Structures are given as structure tokens and as C-alpha cells.
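Missing here is one protein chain; the remaining ones are kept as they sit in the complex.
To keep things simple, chains are lettered A and B as they appear, and every chain counts its residues starting from 1.
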Amino acid sequence: MVEILGALILLSVVAAIVAVLTPNILHSVISLGAVGFLLAIIFIFLSAPDIAIVQIGVEVISLVILVRATIGRQAQSSETPGHLVTKVAGVALVGVIAVFGIRMFSEFPKFGIAVMDRFVDAPSATYLRDGLADTGAPNIVTAVLLDFRAYDTLGEAVVLFCAVLGALTVLRRKARVETEKSEDEPI
Amino acid sequence: MSTTDRDPGMGMIVKTVARWLKGFILLYGIYIVLNGHITPGGGFAGGVIIACAFVMLTLAGGDQHGLQFFPQRAASSLDSIGLLIFLVVGWLGTWWASGMFFENFIATPSDARFELFSAGTIPISNIGLGLKVASSLFLVFTVLAALRLTAHDDKEAEKR
Partner (left out) sequence: MIYSLCLLLILIGLYGVMVSRNTLKIVISLVIMEHGVHLFLILVGYRSGGTPPIIDRETLSAAFTAQAVDPLPQALVLTSIVIGLGVLTLMVALCVRLYERYGTFDITEIRRLKG
């Protein structure tokens, strides 16, 4: 089980390296799609079916948005190679963080011990034990999301609202430029 | 919103198949939203799937095709109505029941579990969130998709 997970994560790391290093942007977007779909499979192996459904839907929509932004504009041509100093600095910084990170993860509890077992009176144990009785919902993830921690979901809805508002505002002047050509009401 | 040249979309076969399939995808998305408290899913997953149905319509038929099915004013209104449903459900907890924000004030008798109409306010919140997520993603995708004409090349052509 751990070997299958390790192999899948290694595959997604390879796809991520391809996405970052290739000069053609369209190839980069396709590799990003590979990372996302592999991640959905990894989530199913980690017993998180809820997350896998959301990940597949979100990955499809983000791929469509990125491909439409790339094709038709000159992003497809390869980018000019950057300075060597930037690349060396990037590799050095990433290397330092990797060394300290691997040192830290070797002191973590072994993979397979859930975070709620690592200390006493974790809230998740209460949610699993009393979730069905308190809320009446057999899906404990939904019960946590919409009953025990509903305030966080309100925050998420507000963030999504503001992000969409920002995107619509940034793209809006285009309609007014076109209305000078076509005498229409701006939205 | 009007665009000066319309995107023709894809061929006739793709348009016809998209027209048949949109009902099934919408039905599947609504099923996941409504059964969010029994099976994996919920408001977010169902909302994303419903948005995928409209994305498919826009890709198959061109920029205006998705808007003909779901006009922009309706999408903006449903967006706000979804968030308002969620807020009102939470606020009713303070005013009606024992005074806690987001309290689940409709109690579930223990023999009504695993049914569709159970779990108190959770299905109502799921519907509100599903509406909100689907409308937001559809709106922002349509506006991004309508920007096919690049204004920079247009200005360059005018200068010459």
C-alpha cells in the first residue's frame, strides 16, 4: 500500500518537473493536468472519496481555462532562457529547504498514524464518535464542514465570492472598449 | 455583453451530443448536491460538476451558446441567492434556537437517519453552496472565454 502510494507520488513529481522545466507552455499545461489527475487517484488510495470528486472537477475546469489562455496568443513559443545566476540561486534555496525539511520529516511519527492519534482529546475523535448522533448526517466530512465547522465554510464562500468579483472586475474594461465600437450597454 | 465576432464553436456532431448530455450531467450534479449528507459529495463537489456541464456547452457551441441557456443576470442573481441562503440558515440559529450561530436547529429523530430528508439544516446549506459555486464558476468562465479577440493585436492593426 505504501509502495503504491510512493510510486504514484513519484510519478506526479516527475510530471511536475516536466511542467516546470519545459519551455513550451502548452506542454506545461498538459503535464499539470497529469499532476492533477494523479493526485485524484492518490486521494482515492488515501480513503478520501469526497476530495477526489472535487479534485477531478476542479482539474478539468482549470485545464480548460489554462489551455484557452494559451492557444491563440503567442505564449506557445518557447521562452528565452534565463540568467544562470537566477537558476543557481533557485536551486540553492530549494536545496537548503529540502535538507532541513527531510531532517524534520525524519523526526515525524511514522506514516500511517493519524494526526488525531498523536495527542489526547483530539476534536476529530469526538466528531467520529458523536457525528451521527449530534447532526444526523452519516457523512462525517459534510457534518464537520456544515455543522461543526460551518463558520469556516462561510469564510470559504466569501473568499470564492471575492475572487470571482475580482476576476470579473479585472476583465470588465474590455466590454467597455468594445461598446465604443458597437453602441451597447455595458454590463 | 456583445462580442464583435462570434466564435462558431465546434461541429454539428459535437453540438448535438452536448445538447443531449447536458441534462445527464446536470442531473448527476444535482444528485450529488442533494445526497451530500449520505454519500460522498456535498455542495462543493456538486456545484463544480454543474459548472462543468455549462463549460461543456460553452466549448461546444461558442461563447454565446452557454449564455443562451443560462443568462448572465440569472447567474449573478443565483450566485448571491446561494450565499444568502447559507447566511440566513446560519443566522436563524441565533434568533430561533438556543442562540448559537450556525446551530443545526432541526433535530433528527433517530429512525429518520440515512434518509434524504434528514440531518437538519445540512441539505439546505448544501443547496445554497451548490448554487453559489456553480454560478460563480460559470460566470467567470464565460467572461474569460469571451476574450478571444486580443485587443493588443487590434490596436497594432489600427496604428498601421
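One rule holds in what follows: contacts are C-beta pairs under 8 Å (C-beta built on N, C-alpha and C of every residue); 3 or more make two chains touch, one makes a residue touch a chain.
It should be emphasised that the depicted structure is a prediction, and the values quoted were computed from it without experimental measurement.
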Practice prompt. Could you list, sorted by label, every displayed chain in contact with the chain left out?
Written response: A, B
Discussion item. For review purposes, identify every residue of chain A that touches the missing chain, sorted by number.
Written reply: 1-2, 5-6, 9-10, 12-13, 16-17, 19-20, 25, 28-29, 32, 35-36, 39, 42-43, 46-51, 54-55, 58, 61-62, 65-66, 69-70, 73-75, 79-80, 82, 86-87, 89-91, 93-94, 97-98, 101-102, 105, 108, 111-117, 123-125, 127-129, 131-132, 138-141, 144-145, 149, 152-153, 156, 159-160, 163-164, 166-167, 170-171, 174
Response to the item:
Touching the unshown chain, chain B contributes residues 39-40, 42, 44, 47-48, 114, 133, 136-137, 140-141, 144, 147, 150-153, 156
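Heads up, the rule we're going with is that only the chains that are shown with their structure count from here on.
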Item to complete: Name, in rising order, each residue of chain B that touches chain A in their complex.
Response: 1-4, 32, 36-45, 48-49, 51-52, 55, 59, 72, 79, 83, 86-87, 90, 101-102, 104, 107-108, 110, 112-114, 118-122, 125-126, 129, 132-133, 136-137, 139-141, 143-145, 147-148, 150-151
Worksheet item: Okay, in this complex, where on chain A does chain B touch?
Response: 49-50, 53-54, 57-58, 60-61, 64-65, 68-69, 72-73, 132-139, 141-143, 145-147, 150-151, 153-154, 157-158, 160-161, 164, 167-168, 171, 174-175, 177-179, 181-182, 184, 187
